[in-house]
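These notes concern the structure reproduced below.
The complex appears here minus one protein chain, its other protein chains still in place.
Up next is chain A:
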Amino acid sequence: MISQFFVLSQRGDNIVFRDYRGEVQKGSAEIFFRKVKFWKEDGDGDAPPIFNVDGVNYFHVKVAGLLFVATTRVNVSPSLVLELLQRIARVIKDYLGVLNEDSLRKNFVLVYELLDEVIDFGYVETTSTEVLKSYVFNEPIVVDVARLPSLGPAGIFMQGTKRMPGTAVTKSVVANEPGGRKREEIFVDIIEKISVTFSSSGYILTSEIDGTIQMKSYLTGNPEIRLALNDDLSIGRGGRSIYDYGSSYGSGAVILDDCNFHESVHLDSFEDDRTLTLVPPDGEFPVMNYRMTQEFKPPFRINTLIEEAGPLKAEVILKVRAEFSSSITANTILVQMPLPTYTTRVSFELEPGAVGNTTDFKEANKRLEWGLKKIVGGSEHTLRAKLTFSQESHGNIVKESGPVSMTFTIPMYNASRLQVKYLQIAKKAKNDNLYRWVRYVTQANSYVARL
C-alpha cells in the first residue's frame, strides 16, 4: 500500500504527482530530493533506493534519467513497491513509445489516467498494458526520437546502473502508424549481461551471465506463441557446487543455474522439448530471466603492463584482444583504469592508423579512459600511456592503480550459447505478413582485469 507516487526530473522538478491516501505531507517530493542530493554530497555514494525520513518511507528507482518515487508510512514489502515503480515506468513506456522528461510532460493527462487505473487508494489494481488498454482512452502524443539528443544529461544518470537500454523499439503499443495500419510484428531479444573478473595472471576468477529473454509484441488478436530453446538446455546443477567448472565445459550443453518465468508462460512441454508456450500480453515484458555460472569463453582479453621509467615517470601499456569471430563487431567500448592519486599528467600514444579512438585522463578522479567505437572480432588494440607523477612512487604503482574495467556491447553475440531455435506463431486467418525479430546482444556488466 503506497501513499503517494511521483516522478521527478534530475533537477528535482515535479513532473507527475499523485497523492492516493493523503497520509504523507505535500512537501514530500522536496524532502526526498534534498535527501538524495545530499546523500551524494556527503560522500556516502548514491542514496539507497529505500530510506526513511521522519516515519515516511521513500522508495525510488531511476529510469531513463527520471526518478520514480513512492512514499508510504506503512511497513510494506520493499520488493513489491520497487517492482511496482519499475512496472509503472514500463507501462508508461509502452504507451508513450519513448520514456523521457519531454514525452512525460507532453502526455501528462494520459499518465494521470494510467496512474488512476494502476493504483487505487494506494493498492495496486493492475500493471498489465493489456488490461489497461480497455480503461485508458487518451491517445499518446508521440515524441520524435530522432530529435532528441542521443545521450544528453540523462546519460550521466544512467551510468553505473545495470539497467539495459532495452529494445530499440520505441513505438507505442496503442498509437497507430501514420499509415493507419498496424504492422504485425514481434520482437524477441536475448540480452545477456556478463561479469568476468580476471586475476593479475589472466585466470578467470569469477564469471557469470545474467540473461533475459525480452519480448515485445505488436500482434493483433493475441495469438499463442511457441518459443523453442536449445534441446540440450538443462537447469540447475544438482548437488554439485555452482563453481564446479570443467566437468561440463566443452560438452556443448547449456546449463543454467536457475531461471524464472513471466506468469503468462506455460511450461507444460518445457521438460520434454524445451519449448515455452505463451500468449504474449501487449507491451514489453521479460519472458524468462536466467543465470549461469558455467564457464564460457570471455569475448575480450585484457593485458596490462606497467613499466617504471625513472622516479617520477611510468608507462602503462593496455592491450585488448577480441576473441570472437571476425563476422561480429563489438561497439561502444570503454576501457577505464584508475591511476595513482599522485599522477599529474598523462600523454597517450595510439597505434598508427587507429580510428574512432578517444583517450582521456580524468583529472578529478585520476582515471584513464580509452574509448573505441568498434572492435572487429579477432583484432587486437594497444594503448600506450606515459604517466608523470608529482611524487616518487616507491615501486607501488601496481598497488595504487587499477583494476582495469571495460564496458562494451556486442550485437548478435551471446556468450551463453542459449538460443531461440524457432518462434512459432499460431496461425490465424489473415495475418499473412508477420514480422518476427529475434536479436541477441551481450553487454558487459562488470568486466574487470586486476593488476
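The definition used in the following text is that contacts are C-beta pairs under 8 Å (C-beta built on N, C-alpha and C of every residue); 3 or more make two chains touch, one makes a residue touch a chain; residues count from 1.
Going forward, contacts and distances are computed from a predicted model.
Trainee: For the chain that's not shown, choose its UniProt protein name out of "Membrane-bound transcription factor site-1 protease", "Beta-adaptin-like protein", "GDP-mannose 4,6 dehydratase" or "Dynein light chain roadblock".
Mentor: "Beta-adaptin-like protein"
Trainee: Given the contact definition stated above, which residue among A:261, A:348, A:361 or A:437 touches the chain not shown here?
Mentor: Within the whole complex, the residue contacting the unshown chain is A:261.
Trainee: One chain is left out of this view; which of A:77, A:344 or A:390 touches it in the full complex?
Mentor: Touching the chain that is not displayed is residue A:77.
Trainee: Where the complex has a chain not shown, which of A:197, A:222 or A:277 is the residue touching it?
Mentor: The single option touching the absent chain is A:197.
Trainee: Using the touch definition from the top, which of A:102, A:185, A:210 or A:295 touches the missing chain?
Mentor: A:210
Trainee: Could I get the residues of chain A that touch the absent chain, sorted low to high?
Mentor: Residues of chain A in touch with the missing chain: 1, 17, 21-23, 43-46, 48-50, 52, 55, 57, 59-63, 73-80, 82-86, 108-109, 112-113, 116, 120-121, 123-128, 135, 137-138, 160-163, 195, 197, 205-206, 208, 210, 212, 236, 241-243, 257-263, 286, 288-291, 293, 338, 365, 394, 396, 399-400, 403, 405, 445-446, 448, 450.
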